[in-house]
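Reading through the C-alpha cells given below for one structure.
Moving on, here comes subunit A:
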Amino acid sequence: MTVLVALPVLLPLLAAGLSLALGRFADIQRALGLLVLGGIIVDAAVLLHVADRFGPVVLQMGAWPAPFGITLVADRLSALLLLISSVVTFAVLIYSIGQRITDYGRERSSTTFHPMYLMLCAGVSLAYLTGDLFNLFVAFEIMLSSSYVLITRRTTATRVRAGMTYVIVSLASSLLFITMIALVYASTGTVNLADLGEKVHQLPDGLQIALALLVVVVFGVKAAMVPLHFWLPDSYPTAPAPVTAVFAGLLTKVGIYALIRTQTLVFSHSESWNLMLGIALITMIVGALGALAQNDLNRLLSFLLVSHIGYMLFGLGVYDVIGLTGVILYVVHHITVQAALFLVSGLITRHTGTVALTRMGGLAKAAPMIAVLFALPALTLAGVPPFSGFVAKLALLQAGVGAGTWTAYAVTGGLVLTSLLTLYAMARVWTRAFWGQVKAPEQDPDPTDELVVGTATSNRPMVVASGVLVATSVVIALLAGPLAEVSGRAAEDLMHGETYRSAVLGGAVE
Partner candidate 1 sequence: MSLLDVFSAVCLIGGALSCLLGAIGLLSFPDVLARLQAATKPQTLGLMLILIGTAVQLDFIYASGLILVALFQMLTAPVMAQLVGRAAYRADSIRRDTLVVDELGDRIERERRDR
Partner candidate 2 sequence: MTERITRRGRLLRRLPMVAWLTLVWVMLWGTFDLGTLFFGLVVAVFVATLFPNPAIRTNIAVRPLRVLQLAGYLAWDLVISTGRVSWQAVTQGPNAPAGIVAVTLRTDSDHITAMVANALSLAPGKFVLQIDRANRICYVYSLGMRAADAESVRQEVLALERRVVRAVGSPAELVLVSGTEERA
Partner candidate 3 sequence: MTTTPMKRPSWTTWDAPAERWLLSGFCRDGKQRTVLLELAARIIFPTVLVLSIYLLFAGHDRAGGGFSGGLVAGQAFVLRYLAGGRMDDSAIVSMRPPVLIGMGLTIATTSAFLPLLFGGELLETAIYKFTAPPLGEIKFVTSVLLDSGVYLLIVGVVLDLLRTLGSGIEADVDAAERGQR
Partner candidate 4 sequence: MTWVFIVTIGLLSVAGLLVLVRLILGRTTLDRIVAVDVFVTVIIAGTCAGMGWLQDGSNIALLAAFALLAFIGSVSAARLVEKKEPYR
C-alpha cells in the first residue's frame, strides 16, 4: 500500500533510465512516458482518496523510521497537488509528442527530451511527497536541473542568454537552499520536517523568525515572489511552448508548495508574518503592471504568472484555514490554467509565426478553435465566474475580509485590482490577436529555433492536449464543491500539524 507513495518518483526515474538506455527507439520512449505518467494520475487519485479517508499515507524508505530514514508522505495537500500536476504533465507530454511528430516525423527519437521530461516529473512528485528537508533539496535539484536542460535544449543565439539567466539564478537559489539546510541542521540536528516542527520551537524566538524568513527568501526565488522574480519573465518565455507550460504550471507552484509546507509544519507565526501580506500585494501589482507593458504574448503570460503568485502568497499570509483553503484551491486552478495558456500560446505562435501581439490579428476568425481554447483559460485566469479561478479567488476574498486587519483589507483590495488588470491584459490579447483583420502567418524567422515555428499546421494531439487541460480547468470548477471540501480539510491539517507529525513520527519518537 505505502509503496504507492514512492511510485510517482521511482517510476519516472526508472522510465527515464530506460528511456536513456533505449534512446534509439522512439515509439518505446513515447509509450513509456505516456504509460508512466498516466499511471501516476491513477496512483495520485488513489493516494488522494486514501489520504482523505484514512489520513496521510507514510512510507519510511528502507524501513528506517523517521527521523532516521527518509520519509515520503502523501497527505491531502501533496496528493491533491500531485494529482493535478500529473494531469498537466500527462497532457503536456501528449502535446509535445504531437509537436515532435509533426516537426520531425515519427521515427525521430530523442535522448534528451523524454528522459529529461520524466526526470522533471519525478522531481516535481518528489518535492510534493518528501517529508525531509534535504530530500526536498534533492527533489528541487532533479526538477531544476532537468528544467535547465529543457530550457537550453536547441537553444539559439537569441535565446541562450535567457537560458543562462534562468540557470544561474536557480543555481544561486539552490546554493542558498543548501546553506539554509546547513543552518537548520546546525541549530536543530535534524532535517526531517515533522521532527523539525518540534525542534525548531525549542530555538529562541529571534532565530525562529530569521530562519522562517530565510526559508521565505530561498523558496521565494523559486516561487517568483517579488522582488525575487525578475528572472522569470526574462527566461520562461524563451522556451518552446510545452516546456514553458510545464515550467509555468508546475515549477513555481512547487516553490509555493515548499513555502506552505515549511511555513505551516515547521514554523509558527508572529506579527512579523504580516510581511508576507505586503509581499503578496507588491507581487500582484508588479506582475500585473508588467503584463500590461508587454507586447510578447509569452512574456505577458509570464508576468501574469508572477502576479498570481501574489494571490497564493496572500492566502499564506492570512494564515488561517480559509486562507490556506484559498491558496490550495488557487494553486490547483493555477497549475492547470497557466499550463493550458502556454500550450495555447504555442498553438498561436505556430499559427501566426510570431509572439508579438501587434503582429497577430483576426485569429478568432482564422482559427476559431484556438480562440475558444484561449478564451476559456483566459477568463479562468481572470477569475471570471463560473470558472475555477473565481472559485479560488472567492475563497481568498473571504479569507481577506475575514482576517479583519487593515493590511489584509488593503491586500484584498489589491487582489480585486489585480483581477481587473488581469482581465484587462487578457482582453488586450484578445483585441490585438483575435480581433481585427486576419493576418497572414509570418515565415519562420529562424528554422533552427523551436520557439517560434510558424508552420500554420494544426496538429490533433496538440489541440487535444490543450483541450484536455482546458477541460480539466472546467472540471475543476464543476467539482469545486468536493475540491473545496478536500482543500478545506487539507488546510485544517496544515493549521494543526499534529496529524502530519504523528503520522510521520508515529511511535518512533518517545
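The candidates came about this way: all candidates are chains of the complex that A comes from, given by their letters.
A few remarks follow.
The rule is short, and it goes like this: a contact is a pair of C-beta atoms (placed from the backbone, for glycine too) under 8 Å apart; a residue touches a chain by one contact, two chains touch by 3 or more; residues count from 1.
What you see is a predicted model; the values in this text were computed from it and never measured.
For subunit A, the touching candidate in this complex is 3, chosen from 1, 2, 3 or 4. Of all residues in subunit A, those touching candidate 3 in their complex are 2-3, 6, 10, 13-14, 16-23, 59-63, 111, 115.
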